[in-house]
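Right, one structure below, let's go through it.
Here the complex is missing one protein chain, while the rest keep their positions.
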């Protein structure tokens, strides 16, 4: 099978998330890295990364605009898609530049800063018939896919309530009482210039929204949010009451100041016939309760079926981990690029909905926690 | 040591909660049941219960008014306190009747139906210098007391966020789509005449409020609540954003339709220096995280100190269970009756705050989830 | 219903296990404490305990022999049974004395020190048609009874393997490298005079044997044991390979030096059609796996049936704890005394088998871990 060619913007050898994208893409051996602008500010890091991957030097670019134009002008060995792993504040302009040149695009989340930008990218994708992928990682886990399947099969009935939480503690110092200048902890996420209007909701709250939507098919139609900044510029903690388009209610909580939590995304769905619970830190398991029966612990590969089972890579009891979830998203995206058929991965529509969710949370909180329609 | 004498109103031999009160009181062998009106509607059940406990027949009463008057008139073997385990709708009048005659009172929660009633009982207790105990069971657990101690010692710092939830599933059928008359499931809790203005928040949401207040010393000052009735008269599910008097925020959720949950009271407190988590279904353990350190699992009797340690009854690793928590409350209440010194148990003040919390939740939800001051 | 009368030997007000017996008996209000010799060495503690329970002073005895004779001579208010909570080294002679006088006997485990003694008590019980109860607490838990029922119904098929472990850490200091005299830790359990030939196996290993036998109906027919004394006189740790009368094998481990374990009795049974797992520290839950299906978490009162369900006392999700398990044993024993019909509680047969198990373990270990028939 011929491999796809992709180009990457952002993600030098030392960058965390850029490397995760490459390793995840590499898992299924469907794609080859063929061009890149890994850094526009550090030419040597840019070259070093290109050399490491054996990229032809003429396809290592000093900036994304040059890359978009040059690659678009190629008649052979043309890129099949590009991957954007740059700082959030540049996603929009880079995605737009490549989409305008007709490239399919995979982009780190958040897709962009405003719903207007997101809508423009959505329109551009429709107009040019382009595939877009926003890498909301957690939708790639098998057991998240199984949860979606169980609900779509009606096994837990009509959804009555949804609890979503995503707790971390790495910014706990920011919420403390220290009056001294904490020079060592200048986090770009706390800077609106790089993060936009929200830190915590934008970074992790949006994962709750996307994972819940993915699993349930429900979308938040209005919400009441309280964001806590603890005297910082941006939010570090949030509690959000939500109402879905079905009329069901629920509660989302996200935090970067919750001591003892590292990447605690937990989704619980309660229906008229049963309930489902999934924890990201133990991703190969899914708790399923059917009404009146004992809770069951479903294990990946032992108790998976449908699409979730198709994506099992290693036997039950052997943890697959985050990189495999990431790989699942790229397998589906690359499959769609190859086949032209829809795949199971988040798109610009999810990215747009995510930005609207963030905007609504910030607006509600600024108005004292009033309800805001999305 | 001379034993206290108590009388009981409600709680025949077959009644669940009345028996729990008696067994809990019996654990510490500090009190003797000396009088009662166990049923005003079934004289034979009333007599049977009295006989079972060897109560003198002249102290088994047909109704609470007769009991209050007759017992108040006694000059010897006088009751030291009474225990009220009747249906919720009768708590107020019974408590008032005995308090007016000068008896200390222990009462099942909720104390009464309205904050006006609760305030009157509070005033009455103050005026007559009476001790009152509202049996919010969960404050009796050792590890809840340890949580309170840890926070009071400042070990987790200033509180930043509180999550409280209490999930059950025994009324799940009520939220279903069945249109037929479910005659077999006519639950008194769903009837406002017996339950007052709220079912779920009144029955279990109020336990969240009390347990959080007990552990943290924080009180809710305003809240935004969404109660779901699912076409029933009263609520079966609720999500509540709360703001405490300290300015900290949090989220409370209670439900009787959450499949797979039986008595899932879970309290999590996040502070500037650490966090605490306690689960009622595994009450002998407390998770404590100090900032930057691994989460610790504290075990009752192995890692308890202060007042929590004083109340250990059996060695570590041997589960004490709910009845012991109940017994702890009565040990403290009886101790206060004997000594005249304050004890560690919920009082009419807690009962009053609980009723106000319920009223605020119902009001907020009726107004579309707007914020309501308490 | 008329209450039974019982007498107690051992267990002053300050003694731990004596009080547990009394509280457990009190739970079901079927029996009254009517006579006792709570201490033969401290007359004032003896009297104090008797007075606390309102026992007639003429039925408080200076020693067990006087008690046995005097009580046997009574024609009215005669004791229905006696409870023995004295140090292990005295169980045999006390049990024998009361049985010879025709009293039913409940005795703390271990029943006695040698299988010869145990066999003599067994024969005595048969000859005099007496009921005997050896209070192996853990067989009293509802979920242990449910495990037994599930296996007896054939739900997990023929048993292939059994894992039993009981881990504690309270004697960890004894296994250390300290050469100084640890005067503060002179534990009677480490003294053969009080404990017999084994400490760890005798104290807790025997609970594994009894609980496994109770649940499965299987009895150990031969074993290979390694007991570790760590330079002490008696064992502190043991690993035991077992072969049951069915031919199935398994492994038992017990320890008092396993850091982080408090009362960690865990039983796992693996059969041809499924498996069962129970943990004493979370007694209200039972993990059941049917072949090929996800593991289920059964919860007391929510998913109990048969005899286990009969013994539910409080609703699901409310932990019952150790005292209730103890009460279950006494409820069954008292019921048998009343009805004359067999009850669900461990008897002198279990006590005899327990002593044989201890003897075999010690013999095997002394012979370098060779296999020993029971």
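Each chain carries a letter (A, B and C) given by its place in the written order, and its residues are counted from 1.
Here is the rule we use: contacts are C-beta pairs under 8 Å (C-beta built on N, C-alpha and C of every residue); 3 or more make two chains touch, one makes a residue touch a chain.
Remember, it's a predicted structure, so these values are computed and weren't measured experimentally.
*Asks:* Who touches the missing chain here, C:45, C:124 or C:160?
*Replies:* Spelled out, the listed residue whose C-beta touches the missing chain is C:160.
*Asks:* Hey, which of C:42, C:291 or C:366 is the one touching the hidden chain?
*Replies:* C:291
*Asks:* Check the options A:89, A:124, A:309 or A:322 and report the residue that touches the missing chain.
*Replies:* A:322
*Asks:* Taking the full complex into account, find the residue in C:274, C:317, C:335 or C:351 that is in contact with the omitted chain.
*Replies:* The missing chain is touched by C:274.
*Asks:* Out of C:102, C:176 or C:342, which residue would touch the omitted chain in the full complex?
*Replies:* The one listed residue touching the chain not shown is C:176.
*Asks:* On chain C, what residues meet the omitted chain?
*Replies:* Touching the missing chain: residues 156-158, 160-161, 163, 165, 169, 172, 175-177, 224, 226, 228, 230, 237, 239, 241, 243, 249-251, 253, 255, 257-261, 270-275, 277, 287, 289-291, 295, 368-371.
*Asks:* With the missing chain put back, which residues of chain A would touch it? List them for me.
*Replies:* 1, 16, 20, 23, 26-27, 29, 52, 168, 261-264, 280-284, 299, 301-302, 314-324
*Asks:* On chain B, what residues meet the omitted chain?
*Replies:* 288, 293-299, 302-303
The criterion applied here is as follows: only the chains that are shown with their structure count from here on.
*Asks:* Going by C-alpha centres, which chain is most central here?
*Replies:* The most central chain here turns out to be B.
*Asks:* In angstrom, rounded to a whole number, how far apart do the mean CA points of chain A and chain B lie?
*Replies:* It comes to 43 Å between the two C-alpha centres.
*Asks:* Can you give the whole-Å distance between the Cα centres of chain B and chain C?
*Replies:* Using C-alpha averages as centres, the distance is 35 Å.
*Asks:* Give me the residues of chain C that touch two or more other chains.
*Replies:* In chain C, the residues touching two or more other chains are 299, 302.
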